[in-house]
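Left out: one protein chain. Kept in place: all the others.
Then we have chain A:
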């Protein structure tokens, strides 16, 4: 299987602190992957590098076919190349309706003058409705996003990411603060999304990772500590040391 994202020996340090240390990582075209690790393991920094928010001191990040060098692109160019990112805190545009949020996320032309002349097509309307159904918000299209519950905001954000139709979806702690029922719905959404694209989930919560039932990468002090099924990595003595303390 050729890989969609190839991260090769990247390192980055902030004021002498090595947040990422010679990290390499690969993910295929249709794959669900969980990244776990204790606080400060470099999970968020890793996402920052892939999405262009942080530039690594060294290393390479290649994406897609033909391969793009992500280190030469801006955040918005990377997003347009097909990488979507969901932040830890649900960030939807609260002052705008659910419908407008989804409409903005649809994978249409994003340059200013094209957007200025944009007219909604029946096809876009259909896509918005289909997405709303998928994320379970079809009854809420006209409501302001700020009025939604925490879980609904998370789904709306996932829906907006799906609307972007990315090849790679990076999701930061999707289950934080969710009820059990909401978690099940979220797991379904992510697994279904991973049937047609690569999805990387960063998560603290082992129980949620088990539910995702996918390959797991364990990060520690900025590099990969172990990789494999959840049972495989939790049996690894290094992982046990890191998680339970020495």
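Please note the rule applied: contacts are C-beta pairs under 8 Å (C-beta built on N, C-alpha and C of every residue); 3 or more make two chains touch, one makes a residue touch a chain; residues count from 1.
As a working rule, contacts and distances are computed from a predicted model.
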Just go with whichever of "Paraquat-inducible protein A", "Cation efflux system protein", "Aldehyde dehydrogenase family protein" or "Branched-chain amino acid ABC transporter permease" UniProt uses as the name of the absent chain.
"Branched-chain amino acid ABC transporter permease"
Touching the hidden chain, out of A:18, A:60, A:80 or A:191, is A:80
Residue among A:4, A:103 or A:239 touching the omitted chain
A:103
Mind pulling the chain A residues that touch the left-out chain?
51, 53, 74-77, 79-80, 84-85, 87, 91, 93-97, 99-100, 103-105, 110-113, 115-116, 118-120, 122, 125, 141-143, 160, 164
